[in-house]
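One structure follows; several queries about it will come next.
Removed: one protein chain of the complex. Kept in place: all other protein chains.
Chain naming follows the written order as A, B, C, D and E, and within any one chain the residues start at number 1.
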């Protein structure tokens, strides 16, 4: 089994990202959407946490990243997907856990 | 001038309480309401922050504390007020900043 | 039709928002569908289960007694994350004592709450078919 | 009637919630009332001011160009908390360059954004008469 | 003292409207004047008359309507926020060519200037939200 986790909260305002990271198992994917995309940028403490979570795949919803003007600050190793890619991630994993 | 600050978010889920604490000046009051009342209990890291914020007065909305079953865990030095006391705090301070 | 594993993930404190109450409404309705049901209380979600809630002064309905009825609906896998309790200065004694009667064991009364570590809870989540989040 | 000090406190990121957009609507309407207006961007609020926002793919309206019109409405005291930028790996260069023309100084173009420390911002908040929070 | 209230969230989902209501009631009981209650953002959803909550729960919209009636409260719903979210009075519904309206008694729809005016005219503004 492998879960797809979605996180839609800024990691600077809410503990949702940290909670997700604490409960995501190796082999699962964390998709950052809505205000969750701020975790996908560089130059702050959250970027370090992502770099250290080696067993987990990270993806970010491109439309939300573009909306916020932060495409140029995307951290390495995070895959950018559009809504179609979001759907594909849902089908490729066994279940979806939305961390709201 | 002295501000009344209200905080209505749990300090464990949101950075609102920390932001408020960082911007509240000595002589101001922080009133914990709604899910903010969890900061007023004992036995965790947030209680330490309140103990160390010596220049600031802390109050908690009693009805919200009772609703959550945590009256017995109230930390020392935090004044319990009802809605009438909330109104009094508003009138006794020069302005109100709601940290939402 | 095969039985699915349904997980209700509760991460929000009661009364400040409605999610706790409306999540409970789904759980009660869902109990009639004979699926394999679990509840997880994570983060501020653990506050939903505190003893002694009294909502009279805020004018909201106190729905906390409903948790103790869950056993009667065969909802008896209630996972509480240990780390979440500790971070908040709480212990199991601060929560309601939730029980169910085991039909297969001469109706013996058993605890519904399973105190689990974060790592154990991650394993439980990983086994689910459908996760409802509130 | 005496002029009051109005402060709009912006702490939420744009697009994920509507507060940034609707806060801007109040600021624009409020500009007509000849009060002493300030805006503060704290925490995720600083993300409201990033350059290069493009909302086409999410189907929402891009309201970020409106910030550069604030100077024309005599809204030119825009406080950005330094610590909030730093925590997020941002610098002033990542934000829009907001300016206003100073009538009393031969219409010289001046910066609207005032980068302030947390302690300085606390002093500014402390002087306000009315604080609108979003 | 003259106090105004801003409500940023709708009923039930968040406690904001409940707290604002209890605060307003207490302020009136203490002899203060409530200059205005302004409903903004999802707060406009408090102004519906179509809500029928369970019998053992409070009816938040009806509570506000009653409080307004008893105390002659000025309860203003932001027109822009209301149009986005589908809160309509008969006049607005007609102007927009809609076949129904849903505003409750005691609420009136008006512009954001009413919020600024409340800030200018009141000694205190207290904001309730999420």
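Convention: a residue touches a chain if its C-beta (ideal position, glycine included) is under 8 Å from a C-beta of that chain, and two chains touch if they have at least 3 such contacts.
Just so you know, these numbers come straight off a predicted model, no measurement behind them.
Engineer: In the full assembly, spell out which visible chains the left-out chain is touching.
Structural biologist: A, C, D, E
Engineer: Please give every residue of subunit C in contact with the chain that is not shown.
Structural biologist: 1, 4, 6, 18-19, 22, 25-26, 29-30, 32-33, 35, 129-134
Engineer: Could you please point out the subunit E residues that touch the chain left off the display?
Structural biologist: 10-13, 41-42, 45, 48-54, 57, 61, 80, 83-88, 93, 96, 98, 100-102
Engineer: When the complex is taken as a whole, what residues of subunit D touch the one chain not shown?
Structural biologist: 15-18, 58-61
To be clear about the criterion, only the chains that are shown with their structure count from here on.
Engineer: Show me the overlap between the contact partners of subunit A and those of subunit D.
Structural biologist: A chain counts here if it touches both subunit A and subunit D, which gives B.
Engineer: State which chains count as neighbours of subunit B and simultaneously of subunit D.
Structural biologist: Under the touch definition, subunit B and subunit D have A, E as mutual neighbours.
Engineer: Count the touching C-beta pairs: is B-C or A-C ahead?
Structural biologist: B-C
Engineer: Farthest chain from subunit C, comparing Cα centres?
Structural biologist: In terms of C-alpha centroids, the chain at the greatest distance from subunit C is D.
Engineer: So what's the Cα centroid distance for subunit C and subunit E, whole Å?
Structural biologist: 35
Engineer: Could you pull out the residues of subunit A that touch at least 2 other chains?
Structural biologist: 12-13, 15-16
Engineer: Give me the residue numbers in subunit D that touch at least two other chains, ranges are fine.
Structural biologist: 11, 43, 129-131, 133-134
Engineer: Which two-chain combinations touch?
Structural biologist: Applying the touch rule to all chain pairs gives A-B, A-C, A-D, B-C, B-D, B-E, C-E, D-E.
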